[in-house]
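Here is chain A:
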Amino acid sequence: MNAVLLIVIPLLAAFISIVSKKIAPYLLLVVGLFNIVLLFFLENGLVFIGGFDVAMNSDLLGISLLLDTYARMALWLINGLILVIFCLNFKSYKAFSSILLLAMAGLNGLLLTNDLFNFFVFLEISGIAAYLITSANKKPVSTFRYLVIGAIGSSLFLFGVVVLYAMYGTLNMIVMIQAIQASGNYAEVILPFTLMFIGLGVEAKLLPFNAWVKGVLGHSNTLTGPMIAGVYAAAMSFVLGRFITNLFVFEGSLLIVVTVLLALGILAGDVMAFSSTKTREILLFSSIAQASIVALLFVNGVIIWAVYLIIANALSKTVMFLVINKATKDVGSDESEALRGLFVNNKLVGLTFTLVTLSVMGLPLLAGFVIKLNFLTQLAGIGQIVLIAIILVASVIEGIYFVRLIVKLWYPGESEISVKYNYSFKAVFIVIALALLVFGTYSTPLTKLDNTIDTVMEVVNNG
Partner candidate 1 sequence: MTFFEIISLVIGILLLVIAFMAINSKKLINSVLFLSALSMLAVVAFVLMKAPDVAITEAVIGSGLVTALFVFTLLSLKRRESE
Partner candidate 2 sequence: MIQYASIILFVIGIYGLFVSKNVIKMIVSLNIMEIGLNIFIISIGFVGGGAIAPIISSTQDLGLIFVDPLPQALVLTAIVIGVGTTALALAFAKTIYKTYNTFELDEMEESA
């Protein structure tokens, strides 16, 4: 068993699916399940790919993949979510199964690869898959803008990678980390890191590189909303976390600039969500704010709780976008006034949506509370009082607009609206809401993510 199968099997399935369109959706189901099961059997460590006589020449001439606990959690989340979202949309979006297979391959590659140029290739694969997924919105201009901004982002990333290669003569991330630490001159890497950070920031929805989000998510449906706001956002947050904690070195003025930008991102996202009346916009601006919080946590070294925050966010955003986008489709508008009284006839959906939203806000008994409490404690431990204040202010704004939204959705308006959620939707909502509840009450979660990178470094040093 080899971690490369996580990427290659979806690719193979995608190539086969082009020959026969009929089997494509079922291939996706099989491959998704296969990946999730396979993850149980894979061992942590480095996997080499390509080359000649790797056993004899097991150095770094080729490409390698790195599977550690961090990547494993991300992979479970991503593959599982893609599978669930596809199952819910099985009837209406069968045509997307080849694209979703490629998206799966691309995202798995992003999370696994240990080679900077290989990362760029997977960035393009998953990016193009994302543009095609958003084309389901039938808004070609927003998708085109997304494509252009994404292309600029990935080009800047490649520029940074190439500059790093010119300086340190390698593309292998682990060797690169060692070379940078050995040289000790962090001023030299500011330029490539800035370029790469911008490139990743585009996909991770960080201010000010997130101009595409409104066009893409503001018109999303039950496929694109959860895919972009749930799956892609989570994957890019994980990737950004990997880069921030393992490769990037933020010091001195660069650290201040990054922190200020991220803090602005949190506040701007929440303020824009506060001032919007469209439900989808409220959700997307809130997810911009959340993405910035995650990045801020990684920058400050609060890794484990950032990971839990990513997972909780991905699950919550999936539920919220599914509920709202289904309602928007049936009602024909996403103004919060038009959706007034949505939950009157859908008490169960309303209950789960409320639970999920309360978790995002960070109320006790729910996962969001545990996570927020813990990362705030850790931030306090390293003396980041200003950041705590900013996050608390943002939470208050967030609380106001979410409570306002929930109240509107519960209290009937003048005209009654009927939106039907079928059983599969309801089942997913219940499972996710329960998961957040259980985590929030009975949690003794992992407090240590065993990052195999140190042991891997020893392997590299000795090999």
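Candidates were picked such that all candidates are chains of the complex that A comes from, given by their letters.
The rule we apply is simple: contacts are C-beta pairs under 8 Å (C-beta built on N, C-alpha and C of every residue); 3 or more make two chains touch, one makes a residue touch a chain; residues count from 1.
Since this is a predicted model, take the numbers as computed values, not measurements.
Student: Determine, using the touch definition above, which of 1 or 2 touches chain A in the complex.
Tutor: 2
Student: Which residues, counting only chain A, touch candidate 2 once they are in their complex?
Tutor: So the residues of chain A touching candidate 2 come out as 117, 121, 124, 128, 131-132, 135, 139-145, 147-148, 151-152, 155, 158-159, 162-163, 165-166, 171, 211, 214-215.
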